[in-house]
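Just one protein chain is left out here, and the rest sit where they should.
After this line comes chain A, so read on.
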Amino acid sequence: MEIEISAAGGFAGIAAAGMHKRIDPDALAPPLARQLREAFAPDALARIAAAPCRTCPDGLSYRITVTETETRSFTLREGQLPPEMLDLIDRL
């Protein structure tokens, strides 16, 4: 599994101010790897993406791409992601 996360948008409107991370859970400590595999499972991301979300002025937009046997991409608003998941992204 490989997880690629990039963020864009926000108050600045400057793409370069966003982040870009590529994570291989296998290279991380097993508890964190397990947490990541669960949180970023394509089905879990699809459920988050399907929920309507209030637009948040100046909010960020995340592009998350997960590659297992196939590659799936999701665009998610910051306000759609649960805080625990945002904390996880910040830790990576």
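In this section, a residue touches a chain if its C-beta (ideal position, glycine included) is under 8 Å from a C-beta of that chain, and two chains touch if they have at least 3 such contacts; residues count from 1.
Note that contacts and distances are computed from a predicted model.
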Omitted chain, identified by the protein name its UniProt record gives, among "Neutral metalloproteinase", "ABC transporter ATP-binding protein", "Azaleucine resistance protein AzlC" or "Isoquinoline 1-oxidoreductase, alpha subunit": "Neutral metalloproteinase"
Among A:I3, A:I23, A:L36 or A:L60, the residue in touch with the chain that has been omitted: A:L60
Residues of chain A in contact with the chain not shown: 8-19, 49-50, 52-60, 75, 77-80, 83-84, 86-87, 90-91
